[in-house]
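Only one protein chain is missing; all other protein chains are in place.
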Amino acid sequence: MTADPRFFDVAGPFTLAQLAEMTESALADGANGAIELAGIAPLEVAGPSDLSFLENKRYLPSFLETKAGACFVHPAFADRAPAGTEVLLSKKPYRAYALAAQAFFPKQQTVAGISDRAVVDPGARIDPSASVAAGAVIEAGVEIGPRARIGANAVIARNVVVGADSAVGPGASLTHCLIGARVTIYAGARIGQDGFGFAMDADGHLRIPQTGRVLVEDDVEIGANSTIDRGAGHDTIIRRGAMIDNLVQIGHNVEVGAGSVLVAQSGVAGSTKLGDFVVLAAQTGLAGHLRIGTGAKLAASSGVMRDIPAGEEWAGTPAMPARKFWRNYAKLMKLLEGKG
Amino acid sequence: MTADPRFFDVAGPFTLAQLAEMTESALADGANGAIELAGIAPLEVAGPSDLSFLENKRYLPSFLETKAGACFVHPAFADRAPAGTEVLLSKKPYRAYALAAQAFFPKQQTVAGISDRAVVDPGARIDPSASVAAGAVIEAGVEIGPRARIGANAVIARNVVVGADSAVGPGASLTHCLIGARVTIYAGARIGQDGFGFAMDADGHLRIPQTGRVLVEDDVEIGANSTIDRGAGHDTIIRRGAMIDNLVQIGHNVEVGAGSVLVAQSGVAGSTKLGDFVVLAAQTGLAGHLRIGTGAKLAASSGVMRDIPAGEEWAGTPAMPARKFWRNYAKLMKLLEGKG
Partner (left out) sequence: MTADPRFFDVAGPFTLAQLAEMTESALADGANGAIELAGIAPLEVAGPSDLSFLENKRYLPSFLETKAGACFVHPAFADRAPAGTEVLLSKKPYRAYALAAQAFFPKQQTVAGISDRAVVDPGARIDPSASVAAGAVIEAGVEIGPRARIGANAVIARNVVVGADSAVGPGASLTHCLIGARVTIYAGARIGQDGFGFAMDADGHLRIPQTGRVLVEDDVEIGANSTIDRGAGHDTIIRRGAMIDNLVQIGHNVEVGAGSVLVAQSGVAGSTKLGDFVVLAAQTGLAGHLRIGTGAKLAASSGVMRDIPAGEEWAGTPAMPARKFWRNYAKLMKLLEGKG
């Protein structure tokens, strides 16, 4: 399968030996390190010039029939490769594949410089190696770091800082926030607006000024049309390496731990704190003022009303430990359907 | 009821006979084909110059008291019309009403041409009959078809194709995608950005380059602030006539079948394939790698973890056949509340 050349610039080809070196993997016994690979593809559509991977046993049948020229495989499955498919050994085949894919599809270089159709306040400091696209609006006091890219029609409000090698997508808007290095903010994301804070009152709700910021550490991703409100007094903090998908809502004063993964349409209410490497599957909702321990995982669609200890998997609404949830579910089905 | 003339240009009036012809409906016996109708309105607010419809027996009481000048009605209810309301017979009254409404409110014509406040790369090919509004940014290699309309501050990235008679709303952004004819993309929709693909790793998640596209076939609608990620290797595909509401998330490699309807805030995780005419009610969530058969329907708020056969209606989280869900629900209520 070939990536559409209208949209992708492909590097390579690379030899199998080069790819092994780039991906911290090893040539299997007898593999021909000199063959050239021109691209990457899933097992079932890969051809002789493509590199693929087998991560999950579930896809073993596809592996047995793949036409891929080469494949990253865990050593345990190496001898199952079909004839014609060279094997690169890796204990983390998907990670190796990611590295290879990054080699074939390097991040597109943007030409440095400020579009003459951008609107940049003279008091903004834009690194000469950064790029600012047409229609972007950069207010006074903004700092844009080396090689950072500001997309078309994005809006960067007063005094916001965007770190080195970070990218802000088309139409996104940033205010009251400090963005680290190598952060990717996708199109339409909204960062730093007022949190949803007011004193409810029958005579009219009274707005509480939201006097915190949003701090986004290095290597974070924030998906398209996601919203991250600034803190009400404390800051809202997204720690290093967190991955936030599309249409996710992060309330004021929330902390998202390092390496956490928040899948699409999940939401975290105000002042809740996620430890590192927490996973919220899609459409998960967390009430406010909770503590979710390091490495905890929430099943899709779950609704969380209580603190979750580190390392636990929870599911359901109201959420409970997943093992208990599924055991209860099985009992309930038996009770209602008379099975078993 | 009159549509606000500040916002709507109304065509007509039309005679009852003209309307019958435009809408594939028939004048009831004795109906006066010469009377003129000036607009459309729901039964309960329609006046003597308005055309209305009765689709659902539930609204029969409103029909019996309507002041509408004329009404599309199924033949079975034709003789229930109040005095003063002429009857147009149709087996699909709502469809006939839609056709009449389109006649009264034709799509607003946009003046062809490129705003001198748009930013259009000289390498883009814009059909002379297309329109590009102020603030829109059109990058190199983009093709905009005949009579297509690009809204204010929309961003169309490198080499994207927008087909004839399609419309892109204000502030929407398109990249890595091919858009068919007569497609409507509403304000703020985000199409073609990277899918949420990375190799999770405690040393830092590794991004997988997303090397597919988004293919949107003819006659599709994509709602405001919805997000459709491009494929990871395969393409993400939205087939002909699919209707996608606001704030919907479509993950990478997803296929949405022809004529499918995805109501607001529903989400489809990566690589799931919907057959034709699937209906996802509001806030439905589908896990990844599923197959949802042709014509399957999901109840609102359901969470789907399994494949669904064609034609079935499912409900609940985890979703199950709706009949079973409701039977279980009734049993459970009886069990807990001692009823019955």
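Structural remarks
Order of writing sets the chain letters: A and B. Residues in each chain are counted from 1.
Methods note: a contact is a pair of C-beta atoms (placed from the backbone, for glycine too) under 8 Å apart; a residue touches a chain by one contact, two chains touch by 3 or more.
Since this is a predicted model, take the numbers as computed values, not measurements.
Of the listed positions B:145, B:195, B:223 or B:318, the one in contact with the omitted chain in the full complex is B:223. Which of A:3, A:37, A:222 or A:247 touches the hidden chain is settled by the complete complex: it is A:247. Screening B:68, B:243, B:256 or B:304 for touch with the missing chain picks out B:243.
The chain not shown here is touched by just one of A:95, A:147 or A:190, and that residue is A:190.
Contacts to the hidden chain, counted on chain A, fall at residues 119, 135, 137, 139, 141, 153, 155, 157-159, 171-173, 175-176, 188, 190, 193-194, 196, 198-202, 204-209, 211-213, 225, 227, 229, 233-234, 247, 249, 251, 265, 267, 269, 283, 285, 287, 303, 305, 317-318, 324, 328, 331-332, 335. Hidden from this view is one chain, which touches chain B at 1, 3-4, 6-8, 40-42, 45, 92, 94-95, 97-99, 101-102, 104-105, 115, 117, 133-135, 151-153, 169-171, 186-188, 219, 221, 223-225, 241, 243, 245-247, 259, 261, 263-265, 277, 282-283, 300-301, 317, 329, 332-333, 335-337.
FYI, only the chains that are shown with their structure count from here on.
Between chain A and chain B the centroid-to-centroid distance comes to 29 Å (mean Cα coordinates, whole Å).
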